[in-house]
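Pasting a structure below so you can have a look.
Heads up, one of the protein chains got dropped from this complex, but the rest are sitting where they should.
Letters A and B mark the chains as written, and numbering starts fresh at 1 in each.
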Amino acid sequence: MNRGFWAIFKKDKLGMLGLFIFILFFVIAILGLILTSGRHPLFDPSMIRLEEKLKPPLSHANINVLSPEQIPPFGIYIFGTDELGRDVFSRMLQGAWVSLTVGFVAVGISVAIGIVIGGIAGYFGHYYIKNYHMLLICLFSLGIFSFVKRYWSALFCTLIFLLLLLYVKTKSPFLKKGIISVDTLITGIIDVMLCFPSFFLILTIVAFIPGSLYSIMVVIGLTSWMGTARFVRAEFLSLREQDFVLAAKALGVSEFRIIFRHMMPNAIAPVLVSATLGIASAILTEAGLSFLGFGVPPPHATWGNILADGKQYLFDAPWLTFAPGIAILVVVLSFNLFGEALRDALNPRLRY
Amino acid sequence: MELLSVRDLNVGFFIEEKFALAVRDVSFSVKKGETLCIVGESGCGKTVTSLSILRLIPPNGRIVKGNIHFKEKDLTRLSEEQMRDIRGKEISMIFQEPLTSLNPVFTIKDQIAEAIIVHENVLKQEITDRCITLLKEVGIPEPEKRLYDYPHQLSGGQRQRVMIAIALACNPSLIIADEPTTALDVTVQAQILNLFKELQERYKISLLYITHDLSVVAQIADKVCVMYSGIIVEEGSVENIFYRPAHPYTRGLLDSLPKRAHKKQKLKSIPGVVPDLLSRPKGCPFYPRCSLTKQVCIEKIPNFKELEDGHRVRCHILG
Partner (left out) sequence: MGIELDAIYWDNVYLDDILLQIRKIKKYFPIKRGILKKTVGWIKAVDGVDLDIAKGKTLGLVGESGCGKSTLARLILRLTDIDEGKLIFEGREIQSLSDKEFKPIRKKIQIVFQDPFGSLNPKMTIGETIEEGLRVLELHAEKRKKRVKELLEMVGIPASGMDMYPHEFSGGQRQRIGIARALSVNPLLIVCDEPVSALDVSIQAQIINLLKDLQEAFGIAYLFISHDINLVGYMSDMIAIMYLGQIVELADSEELFRNPKHPYTNLLLSAVPEPDPKKKIFFKLKRQTDTIEWVEHGCKFWKRCPYASSECKETEIPLKKISSAHWVKCIR
């Protein structure tokens, strides 16, 4: 990252706007966490005021009917109140932190998986997996699976497992040969993963596990690493043939150091871009899940469930849908703009 | 009779919001049937010069000053439509990389035919015949079969021959060749150079040959222009340049070629590096690397001095 990068990035007005909103969102989310948590938070998102339900934005709180701790800060509902009289602004603040963490943690998980899997496919992809290794893995998993069901079949599998091992140790040209390379296997897995429509895959998984903020993050992370893996694989494939990598090998630099010191910094640019775009889509996915009721469980506010709750009062209280809707739009758009500007600025073809 | 004459050509480029002249006060002329070589290192402006003759310089470039006269027409004043009639018909161009200058999805025949159809009205059968004769001209064996090949089925040398066939398609009077043999092996290069000579003798085509390789210049040129940092530092007949080089840069280039006979000696190299387009010195562009530099060299760009017939040099000290 040097001067050339900033010079190009600064010229992109939309990208700068994206970056600005990105930072603003970050600050708001952190402030939101501080202001909405604790025993007596300044903005209490779960304070129910049944007398004050569905008040429009910027309306004053009716001091006469509320007890002192129920009065919102400054005495006004900035974004109005919902059907239970909860302050929408406080709920939005709490939701911002959820969106931020879901975005970053989910993408963090997916990038970590993507780099490891893509890196293995790109760097070690030309190695062949020996046939007996494949068979052993298949038998092993079959064994574990049947162990759950019936003991005798597990015993049978272990027996074949050991016989096979003995047979290979003696001689068997077919089993010692490999027909599948590491790269074929991993790209195959990536393609299979991409076949599932990701949102429905997440829905299916979420239906089986107890919903919580953390499980949502992990599930989104586990189902969105394929793009990163593809990028890293492609970069590594071209980098490993570069002269400077060969020179490092000739010097006797260790494989670990070649991968992390010589190749990774050169492969990280597209990953960074896809991560930024990935945050946007993770936020959107989380909002979607919450909207459908599969997301973070109810007392906790997220932009998605504010939206879901508000949709029944679309005509009576449009602010309930507009506030989270516009917030999601602006944040997702800013991440996309920032990501695209990043891609342009990091593209070496434009720089040199 | 001068076929092409370039006078005081100045071409500049916008780079990082600055304007820099890549070619400064370049003048030369090419007679009918003659070969002029422009020789120089990367970034000296030789390719820009050749592209500005066909007005094909990139969009951030401008011809600032100068005329390019071709058959009594000033190419700098023609409309884009009139230029299109000249490109490929009167003047054609051959590029360095034969793999990228042919379109991979069309057959050889399609690409040669394209060059003919654009400029002439010809019958279908006639085109096939002409393609075959052209391929025979440039020495491609079994042209009838090769006609329906795609570029990737040919070797580098054959692709360059096809490029030459395309250039010849409309009987141009001038061919501009920009490093046509640089990407080829020596044995193929020798064949292509021979081909250029044969064709030139047969059709009396003028050739503007751009290269960095002095050995190739010695083989093919009648006249030579040596360019450095956007200006022509020396020009003359090929004998003058090789046997009586005057400019310190030309001498330096010739001395830096490795010779087997003088194996024990060190090569005489030119110290320093080629100046960047944006940071060129004010005076003679060569003074930072020259061993004869005096105060006058630092202050202003030297003018041409005539040494003998047609041999001119831009140097304050020599000549």
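The definition used in the following text is that a residue touches a chain if its C-beta (ideal position, glycine included) is under 8 Å from a C-beta of that chain, and two chains touch if they have at least 3 such contacts.
Since the structure is predicted, the reported quantities are computational estimates derived from the model, not experimental observations.
Only one residue in the set B:132, B:238 or B:301 touches the chain that does not appear here, and it is B:238. Contact with the chain that does not appear here is found for just one residue of B:56, B:257 or B:292, B:257.
Of the candidate positions B:42, B:125 or B:295, contact with the unshown chain belongs to B:42. The hidden chain makes contact, of the residues B:38, B:174 or B:216, with B:216. Although one chain is not drawn, its touching partners on chain B can still be listed: residues 41-42, 139, 141, 155-158, 161, 185-191, 193-194, 212-219, 221, 238-239, 242, 252-260, 263, 266-271, 273-274, 289. Not every partner is drawn; the one left out touches chain A at residues 2, 242-244, 246-253, 261-262, 265-266, 348, 352.
In the analysis below, only the chains that are shown with their structure count from here on.
Annotation: 55 Å between the Cα-based centres of chain A and chain B.
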